[in-house]
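Would you mind keeping the following structure in view while I ask a few things?
Shown here: the complex without one of its protein chains, the others still in place.
Up next, chain A:
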Amino acid sequence: MTLSTRHLLGIKDLTPQDISLLLQTAQQFKEVLQRPIKKVPSLRDITIVNLFFENSTRTRISFELAEKRLSADTINFTASGSSVSKGETLLDTVNNILSMKVDMVVMRHSASGAPHFLAKHIPAAIINAGDGINEHPTQALLDALSMTEKHGSLEGLKVAIIGDIMHSRVAQSNLYLLGKMGAEVTVCGPPTLIPKHLAEAFNVRVEYNLRKALEWCDVANVLRIQLERQNQVLFSTLREYNLSYGINRRLLDSLGKDITIMHPGPINRGVELDSDVADSGQSIILQQVENGVAVRMAALYLLSNRQQA
């Protein structure tokens, strides 16, 4: 059994079988990460370039660690301080790197569709580490793994995605994944941050009242307010956002049930999540980070098929 795709550009292109295979494989890699020697020789012959045209800490470190745990050779590229600032095109940059015999490309770019463009023009396998406001597939996969561990199955699980839905590639990848795996989804946030077509496009509920969304759900995946992607004022102040859509201990305690809190990071403490929620036992935010390495190992391993390359 193998993946139906050569690249991991988005959850949109995956079948439910692909998603299950990735999650099952990630679970085996989680066991590897518990061993005295947390490393396997599977990708010893593979060279991977991490192309980060946009800032990242968690995702870049997570991918790098995953590559090293698989014994791959890695090269890191960040846009600042490279020839990109001299005006080199994306395709030229990548082709120059590939001529140094690189097998796989992990790429983050601020332009939606940048990895899809590359996939059409280069022979290497590409993993999307976040493209603009389109998708962030490995984040959705690690969210799925974390939810599966906590709740057993995604089938019928009630997930609320809360916050800046419009600018969030994490939300989009999660919506594709949860839909394919049979979870029930409600999106919640200020009307200005939820695209109008969303309810029909993804067959999800839209709820503008935070308390109602939390009362309904088993899991709340709280998104970061993406200040850097907002070029217009979509809510008045961060303080007002916190009052209407911030999750605090008092609100959680008043629900009368224990819901699971997730966040893709980095957290704006005091905006979408208060510290007494983010650091509580209900939060699985750090487990998400741990699962990130295992999920990325699974993606790299399953896409490293040399015969097709």
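Note that in this section a contact is a pair of C-beta atoms (placed from the backbone, for glycine too) under 8 Å apart; a residue touches a chain by one contact, two chains touch by 3 or more; residues count from 1.
The rule is short, and it goes like this: contacts and distances are computed from a predicted model.
A chain of the complex is left out here; the name its UniProt entry carries, from "Cytochrome c oxidase subunit 3 family protein", "Branched-chain amino acid ABC transporter permease", "histidine kinase" or "Bifunctional protein PyrR", is "Bifunctional protein PyrR". Residue A:Leu21 is the one among A:Leu8, A:Leu21 or A:Ala183 that touches the chain missing from this view.
Mapped onto chain A, the interface with the missing chain covers residues 1-2, 21, 24-25, 27-29, 31-32, 35-37, 39-42, 45, 301-302, 304-307.
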